[in-house]
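First, the structure itself, so that you have it in front of you.
Removed: one protein chain of the complex. Kept in place: all other protein chains.
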Amino acid sequence: MQGVAARSSGLAQVLKATARIVPSKVEPLGAAVIQESLPFIEKPASKTHSNYALASQLPPSGFLNPRVMSGIGVSCQYRLAHTDLQVPDFDYYRKAPKEADDSIEGDNNRKAFTYLMLAGAGAPALYGTKTVITQFVSSMSASADVLALAKIEINLDEIPEGKNVTFKWRGKPLFVRHRTAEEVDKEAAVDVGSLRDPQHDTDRVKNPEWLIILGVCTHLGCVPMANAGDYGGYYCPCHGSHYDASGRIRAGPAPLNLEVPYYEFVEDNLLVVG
Amino acid sequence: MAALFGRTARQALCRAPNGVCCQQKANFSFKKLSTGKKVGLGLLGATTAGAVSVGAALQYSVSAMDLILHPPHLPWSHSGVLDSLDHASIRRGYYVYKQVCAACHSMDFIAYRELVGVIFDEDEAKAEAAEVMVKDGPDEEGKMFERPGKLSDRFPNPYENEEAAKAANNGALPPDLTYIVKARHGGEDYIFSLLTGYCDPPAGVDIKEGTYFNPYFLGGAISMAQALYNEIIEYEDGTPATQSQLAKDVCTFLKWTSEPEHDIRKRYAIKFFALMALITPLAFWYKRFKWSVVKSRKIVFKKY
């Protein structure tokens, strides 16, 4: 002790005057004590081993019996040598010996139970995760108001024979043409091999009486005029593409036939496009 | 620097309190004071407390916000955590809205398609939509035209625009009713109380021309006249159309318009609670199982 004190010099003396190490359950030695210590009263060993019970066996801390002191202006360092602490007894956590079954069968049963519990929690958790993810992913699909506009219902009774009617569908013009019998015969008789975009008339209509096409010229997207042009179908005023009464490109710069959207006849006179 | 600060702070915390402060504590006592000083101190304390109380009272004096009758909580059939809306009531409320409220109030954010599966089947909703004329266009000649409504159309607005609505209602704008239950304190309780709470103004309250007294309305003077009376419409299901019945049904309908997801939400609530009731005990058991190894191990230190 004296040696330590003597070697300390300058700032070190201010920081720490002495250091001592004492057995934890023993009253501090008297040698370098600056403050008075109360005698330490040993408590009987606790039966339980909770944090609180174990901590209460340590010397009490307080301003007369500090547990740790260090730093500027502190006179004494007080350390506990934990050599005399007993290892706590953990039997409290262990299974009772009679429950323990050391056979392979018993081991398997215990493991099966554990894994069953894990699977029992895992399956519902997986289901919940899947439900939440589905919700988020489906929020990326088209919203209900967009879907409501995606379909158009057309009453075919209002379109007389030989007439082409334009509807607005998904922001584009939609042509619905009630073809005459002559037009149907004429388009069906066209030699497919002579076409720029070979497609037979029967492939373009579900009911030969009705031609349903998008009114967007495949050249640069103008809207063709109905019942015009050299082939009796459509004529694009922008760059002079001629389409026939099946919407197929016959002359001019356009590369492809007019597009046929998905449609179906719900009833005899009701057409649903989209 | 931080280390130095931490060290200083810790040192201050760990330092054993010396005797001086205990001595000071002992010195601070009223015992040694004379009686006069004691009385003086007491008076000073009482005066301070009084001044603070007066200040606080003035601070929270009566404000205009308090001059309003708060609506009572009503036992709605959808109040419970797992209670759905009463769809028969929504349907009656829709007719009340259509025949009474829609004369002045818009409902811009509800489309006819949303009624399908709630109060109408698809054909009924189509017929309902076809009753109104909707402005559409432009057509091939660039003109707007009117056509019968479709499922994708929203409820018609009784006025062209806000200015027209104001001009027709003495300068007061009838609010859009779609989210009105969410937009007012008290929700459907408030709407119900407002619709049924019209009464004569008490003595001393002046009500201007064109406004009406309603104790539930902020300020008391509301520009909307009483709209619901007994038997103003006839319910198709034979429910007696009393004023409170009409108000209750229209409130349920407005609750639905402001929360169309209400029933789905509560359906999910059941699933959520059931799922959590299943998973939580299992998760706790599994935690205990995993920790049992950590908690019951012995660490033995050996000397070599």
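By written order: A and B. Residues from 1 in each chain.
The rule is simple: contacts are C-beta pairs under 8 Å (C-beta built on N, C-alpha and C of every residue); 3 or more make two chains touch, one makes a residue touch a chain.
The rule is simple: contacts and distances are computed from a predicted model.
K.L.:
Refer to UniProt and select, among "RAB5C", "Proteasome subunit alpha type", "Complex III subunit 9" or "[RNA-polymerase]-subunit kinase", the name of the complex member that is left out.
P.N.:
UniProt lists the chain left out of the view as "Complex III subunit 9".
K.L.:
Check the whole complex and report which displayed chains the hidden chain contacts.
P.N.:
By the stated touch criterion, the chain not on view contacts A, B.
K.L.:
Would you write out the residues of subunit B that touch the absent chain, in ascending order?
P.N.:
Output for subunit B: 77, 82-88, 91, 117-121, 124, 127, 236-237, 263, 266-267, 270-271, 274-275.
K.L.:
Which residue numbers on subunit A touch the omitted chain?
P.N.:
Looking at subunit A, the ones touching the missing chain are residues 105, 108-109, 111-113, 115-116, 119-120, 122-124, 126-127, 130.
We take it that only the chains that are shown with their structure count from here on.
K.L.:
Under the stated contact criterion, what part of subunit A meets subunit B in this complex?
P.N.:
Touching subunit B: residues 35, 63-64, 66, 68-74, 87, 90, 93-94, 114, 117-118, 120-121, 124-125, 127-128, 131, 144-145, 148-149, 153, 166 of subunit A.
K.L.:
Quick check: in the complex, which residue numbers of subunit B touch subunit A?
P.N.:
7-8, 10-11, 14-17, 111, 113-114, 140, 150-152, 271, 275, 278-279, 282-283, 285-286, 289, 292, 295-300
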